[in-house]
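Notes follow once the structure below has been shown.
As you look at this complex, bear in mind that one protein chain is not there, while each of the others sits in place.
Letters A and B name the chains as they come in the text, with residue numbers starting at 1 for each one.
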Amino acid sequence: MTSPPRRAVKVPLGWLFAASLIVVFVGVVMIDDDKGWNFWLEQTRNGLTTGSLYALIALGYTMVYGVLRMINFAHGEVFMLGAFAGWVVLTEVFGGSGMSDAMIAPAILVAMLAAALASASAVVVIERIAYRPLRHAPRLAPLISAIGVSIFLQNLFLRLTNGRFKQYPRIFPQGPGESVDLGFVSLDYIEIFLIGSSVILMLALYLFVQRTKMGVSIRAVAEDREVSALMGVNVNQVITLTFVIGAALAGMAGVMYGLWLLNIKGTMGFLPGIKAFTAAVLGGIGNIPGAMAGGFLIGLAESVGREQLNSVFNPVLHWIGAGGLGLGNEWKDVVAFFVLIGVLLLRPTGIFGEVVAKRA
Amino acid sequence: MTAESAPAQPAPALLETRSLTKRFEGVIALSNLDLSVRQGSIAGLIGPNGAGKTTLFNVATGFYPPDEGTITLAGKRLQGLRPHSITALGIARTFQNIRLFANMTALENVLVGQHMHADFVARATPEEEDPEPARRFRISLGSAEHWAYRAAFPGRMLWEVLATLGRPGVVQETERVAVDRSIDLLGFVGLKGRHNEIARSLPYGDQRRLELARALATRPKLLLLDEPTAGMNPQESQEIVHLIRSIRDELGTTVLLIEHHMHVVMGVCEMITVLDYGEKIAEGPPETVQRDKRVIEAYLGTGHTGIGNGAAGG
Partner (left out) sequence: MRERLRNSPLVKPAADALAVAAGRAEKAYGSVPNALRLLLLAALLIGVPFYENPMGGGVIFDERWLAVFRLVGLYIMLGMGLNVVVGYAGLLDLGYVAFFATGAYLYALLASPASPAIDFPIDDVPWLFWALLPTALFVGAFAGILLGIPVLPLRGDYLAIVTLGFGEIIRLFLVNKTDFTGGSQGLYGIKAPPLPDFPGLNLTELKSTALTEWYVFIVIAVFIVAFAAARLRDSRMGRAWEAIREDEDVAEAMGIDTIKYKLMAFAMGAAIGSLGGTVFAAFQGSAIPNSFDLLVSINVVSLVVIGGMGNTSGVVLGAVILIGIPDFLRFREASDLLGFFDPLVPFADTRNWAEDLRENRFIVFGALLVAVMVLRPSGLIPSRRRQIEFAAAAEEA
């Protein structure tokens, strides 16, 4: 045979890009110093905290897309479900704000487990009823079906709560002074809890997918479904497992959200869902570490980025007489959309490259 | 036809590539390829799986831009053009795993191929009678007419919409002519009277014929066929070969085909190019290529004596 093909050098584009983004961030922050160092730190902490939640939710999107090439539109509602499950456990089982200090830690743990269980069970049912029958239907059908599930769940919970917010008990120590002082910066306990738990969960997931037999079969199905089936992998089981893992993570994220921001509502999953999806795409759909990184990046983009947009663009707009951007809180939500459009147009495979099934 | 009996004045090259290179994520799919297909000939492109044959087709039809090198059709540069512009210049193709519009009828499939030539927009503008109006505008890219054509884009779009809604005479006329031509083409490839059958319900062999008809509807100067006889028994293959010959003889179309059935390639092609790992390893009339050592090695490994003509080939 003739000589084998030469391989070109692979450039770790993704890491380069992420690194440059961070450099730009830091640079702009340092230049624009009329707001003060502390302000930016606060924004960053905020961004990382929300980012950790986005990351957890994004994992569900990315894993399901990896094995099924389908966007689970209803994933945000799974997050919402977990939040409610946790609320039920904390208020009904443990007595809400009245519980003793000693019970707080175990209560939270039980709540998170219950949320994981509830979300996972729900998603098993959803997958069976709304997605599995449509696995071979043209693309539109599962998409509409997922939208239907999303609408159903959102409104079901709205109805169950009569359209009002439900309040999580204020059991996690929050507020001024409830923090750890590290010298140049102080981190709130709640932030440590959120970011810490997320990182631990993501690490666990990563190890699971890389090291365990089940994890390998998930990756196999993601890469080539038909061949995996031929190799003896129970594809349906693997797909269900993928959904379950993603849902469990999202459910736990829901409890964390509730403990932090206290108000939960039937429609709470919509925006975080879209932003988490953006994070998954940003990191490269199907790419698990990518989703994690994407989540944090989107969180940072929202808090730090919005301020940047305000301070950078306002002078420009004033100058052309168009009035200020006046980016209020609603615009924070739009940042994610712009990122999504930007990624899809400029680098659709995401920062770290997508890991999707080749056509079998 | 062997090289000895070729006409004294060889026909000019229709498709030409020079140093054509294409890489995918570290794998070299085409490597410094110099290829030339003479006008009016039936040429073959063979090589083991993964040699880059379909990649060449994809680059030639504009689906991938080449990384290096040039590719021209009758001297006109192809690289950088969008696929539909390349089709307008005169290249059409069929696909390895039949990509018909499965849920449309046979007639509709061919009508889609007629799209460029049922162009009532260009026809309605008073120009000299050019049966291929679309080509006029794409030929001299960057020229003044080209930019004027582009600038008038919104106007033409509006006219197209209004004409579609109003269906004036010129529209009905072009549609009628397109339908007639499509029916003729279906007859030419052997699918006479089958025009209302849904493409996906046609038997395999007829689906390949339909794909041919659809490609021919674009009135190509060069027809790229990707494994036209794949999955066919010898008799069907011969029918297709016969059809390919009449395409060249009656329509004057140049044909370049990728094939794995050696008896087909050796039987109908006048000139064969052999690729392996993206490089050209041999070129010439069938007898030469059959005996070329490198070719034999590429296909069968060392220690064999011949390819095709009944031996273990394909």
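Methods note: a contact is a pair of C-beta atoms (placed from the backbone, for glycine too) under 8 Å apart; a residue touches a chain by one contact, two chains touch by 3 or more.
Everything quoted here is computed from the prediction, not taken from an experiment.
Only one of the listed residues, B:E68, B:E160 or B:E239, touches the absent chain: B:E160.
Considering the whole complex, the residue from B:R99, B:R176 or B:R245 that touches the absent chain is B:R99. Considering A:V67, A:V89, A:L153 or A:I218, the position touching the chain not shown turns out to be A:L153 (whole complex).
The chain omitted from view is touched by exactly one of B:L45, B:M116 or B:I183, namely B:M116. Those residues of chain A that touch the chain absent from the view are 70-71, 129-130, 133-145, 147-156, 158-159, 274, 277, 281, 323, 326, 328, 330-331, 333-334, 337, 340-341, 344-345, 348. For chain B, the residues touching the chain absent from view are 61, 63, 82-84, 87-88, 92-93, 95, 99, 101-104, 108, 111-113, 115-116, 118, 120, 134, 157, 160-161, 164-165, 167, 171, 174-175, 178, 198, 200, 214, 217-218.
The rule we apply is simple: only the chains that are shown with their structure count from here on.
Computed centre separation for the pair chain A/chain B is 47 angstrom, with centres defined by C-alpha atoms.
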